[in-house]
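A single protein chain has been omitted from the complex, and every remaining protein chain is retained in its original position.
Just so it is clear, A and B label the chains in written order, and each chain counts residues from 1 on its own.
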Amino acid sequence: MKKDLKIRLLEVFSPIFAFIIAVLLSSLIILAINKNPIEVFYTMFKFSFRRIDSIAIILYNATPLIFSGLAVSIGFRVGLFNIGVEGQYLIGAFCAALVGFAIKGLPSFIHLPLVILSAILGGMLWAIIPIYLKVKKGVHEVISTIMLNYISLSLIHYFIADLFLDRNQKVVLGLGSTLIRMPKIMPSALMPKMHGFLSLFGINLPNHVYLNWFFPIAIILSCVIYYVIWYTPFGYELRAVGFNPIASKVAGINPNSLYIKGFLLSGAVAGLVGLSDLLGYFGYMDLDFPKGYGFTGIAVALMGKNNPFGIILAAILFGFLNRGAEGIQTFLGVPMDTVVILQALVILSVVVVSEVMIRYIRYLDKKGAKI
Amino acid sequence: MIISEMLASAIRMSIPILLVALGAIYAERSGVVNIGLEGMMMIGAFWGALGAYYYGPFIGIIFAMFAGLVFALIHAIVCVTFKVNQIVSGVAINILAYGVSRFLSIIIFKMATTSPPVEGFKDLNIPLLDKINVLKPLVTHISPLIVIAIILVPLTSFVLRRTVFGLRLKSVGENPLAADTLGINVFKMKYYGVLISGILAGLAGSYLSIEHTGMYVEGMTQGKGFIGLAAMIIGNWNPLGAFLASILFGFAEALSMRVVENGIIPYQFIKMIPYVLTLIVLSGFITKSTPPAADGEPYEGSEG
Partner (left out) sequence: MEKIIKLTNITKKFPGLVANDNINLEIEKGEIHAIVGENGAGKSTLMKILSGLYQPDSGEIYIKGKKVIIRNPRHAIKLGIGMVHQHFMLVSRFTILDNIILGSEKSKAGLIDYELAEKEVTDLLKRYNFELDIHEEVGSLSVGQQQRVEILKVLYRGADILVLDEPTAVLAPQEVKELFINLRKLKEQGKTILFISHKLDEVLEIADTITVLRKGRLIKTLKRNEVKDKSELAELMVGRPVILKYSKEDIKRGKPLIEVKELIVKNESDRRVLNGVSFSVYAGEIYGIAGIEGNGQKELVDSLMGLLSKESGEILLNNVDIKNLNVNEIKRIGVGFISEDRHKEGLVLPMTVWENSVLGYHRDREFGLWYRLNVNRIIEHCDNIIKNFDVRLSSMFIPIKGLSGGNQQKIILGRELIRNPKIIIASQPTRGLDIGASEFVHQLLIKARDEGCAILLISADLEEILALSDRIGVIYNGEIVAEFESKEATPDEIGYYMTGGKRKVEV
């Protein structure tokens, strides 16, 4: 029993430990450009927690990362690597934007869910191709999803800048040229901010904060995914295949079937990643639509150990880092990309620490030979 | 004339892909999958421009190869020594390279996304052949890097087939256990494979920034690191095959440039061609291709 407790503790603390290692390594890089790492991290901290609006901004930042982390983690659970979340969420966001502007006259309670559904379908669509290629043709999902990520960039560019370009923009006199964007989404399809709800509790957020209802949706989805993974036969089979496809086969589970379903589910969740920004902030899709959530999602999933609640925490952490990054660039002249570097180092150190831990446990097992 | 122009264009476009593919061959033949080649190329492009800006193109490519080497070292330590999943490591390396390039670019060039223009190598001409008009586009204004890249093809082939290093490298990727029992240091060989792939990827990146575009632009690698991997797969993990596959991709790109000028098909679709092509070719080829038998598997080492 003592050994099992030891293992449990190690599992919970190893991401934290890995994070600390990543922070130390990043500090070296900061030192290399003659800046003080302690000052840098302190500024990040201060900048992020000064006021209540900062916390709200962090949660807003975290929302897409929760969805992304969930999507990646579902893939990991079934033994696959979905790097295609990046492309899946762009296609999902596009589908949402399309249905958002093209359909007029629908009431909100129909339009908004419809738009969300489109995003889900868009993400799934972009996920069908790689999993089909894997199961039928043996193409590794990593290369195919990476190719599709690039293809999606070009495709989206075409949609935004050409096919669906909003040529009816009203140019505000004196404020410059038209934006390269799709038409604005109908108000009936936008996601309201949480300001009204929060003011009931005496929390009054300023207007420049865009925390919207996708955040609670992300939390709820995390709970749902947790339930599915641990409390349904489907989740059971998903995990079994991810751990041991051979034993699964002997037990009558069809690994390929799970690969397909798991990957599609991953793509479906990926479709939601961009919605908080699209429907809660921008209101339209343009060429500068945020990119990179797919990759951060990998760091979030690994740090959160593929557990939805760990993912929420890791997403908030990265939300905090992204917020703080703005601060260090503005106040200290340290590039924001320090956070990107930190992210990459987190991925590396989490997996290295994880491997070392596995070997350490194996060593413990050998020492106390079981009867 | 047009044909030789196209061919010349195709060869130019193929060089970065070729260099990456050749590097990838060394890594994968030793049994390590290197998805991080894109990042190593990126960092090579940056450092190549950096070196060329301050010290000229020659130092530029030295910087670039060294940068690729450093990143490859990280990948090797993580994957070979710590036996972490090679794909996760590769993806992390790509993110790291992206972050580091932007970071350094802001610090040094004060701009995140581009560098100032840099000096390239003096062009070469092949002496006698440049008198023949038809061949002119092919044999004039050749970057020395193109020559190096092409020479590397038979060189790699030679190394793999006739040197002790090559034989042992291959054995480690096919049957590491057998190699181990014969006294070969499996870990050392894998390190070599990965490091060489990083050096070549860095060189590929420097070609892009120094020779091809004349400056560093963020995102200039555009997935060529991955396409290089695809070229290696299509070429069945051998240098000549990778060369032909790279030419194929180069050709597609050169062709797409011509089509863009025509303006019939939207250029975004033209841009997609290399990636779609990769998907199509991989789907058709995977069942016929034969990777090294122990590719992608971390080696545990034998009992003492």
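Criterion: a contact is a pair of C-beta atoms (placed from the backbone, for glycine too) under 8 Å apart; a residue touches a chain by one contact, two chains touch by 3 or more.
Just so it is clear, the structure is predicted and the values come from calculations on it, not from any experiment.
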Practice item. For the chain that's not shown, point to the residue among B:Ala8, B:Leu22, B:Met65 or B:Ala179 touching it. Key: B:Ala179
Point to revise | Among A:Lys137, A:His157, A:Lys184 or A:Lys249, the residue in touch with the chain that has been omitted | key: A:Lys249
Review point. Residues of chain B in contact with the chain that isn't shown?
Key: 162-165, 167-168, 170-171, 174-175, 177-179, 181-184, 290, 293, 302-304
Exercise for review: Can you list, in ascending order, the chain A residues touching the missing chain?
Suggested key: 1, 3-4, 231-234, 236-237, 239-240, 243-244, 246-252, 366, 369-371
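Everything that follows uses one rule, which is that only the chains that are shown with their structure count from here on.
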Check your understanding: Which residues of chain B touch chain A in the complex?
Key -> 35, 74, 78, 82-85, 87-89, 91-93, 95-96, 98-100, 102-103, 106-107, 112, 222-223, 226, 229-230, 266, 268-269, 271-272, 275-276, 278-279, 282-283, 286-287
Practice item. Would you mind writing out the residues of chain A in touch with chain B in their complex? Key: 29, 33, 81, 83, 129, 133, 137-139, 142-144, 146-148, 150-151, 154-155, 157-158, 161-162, 295, 298-299, 302, 335, 337-341, 343-345, 347-348, 351-352, 354-356
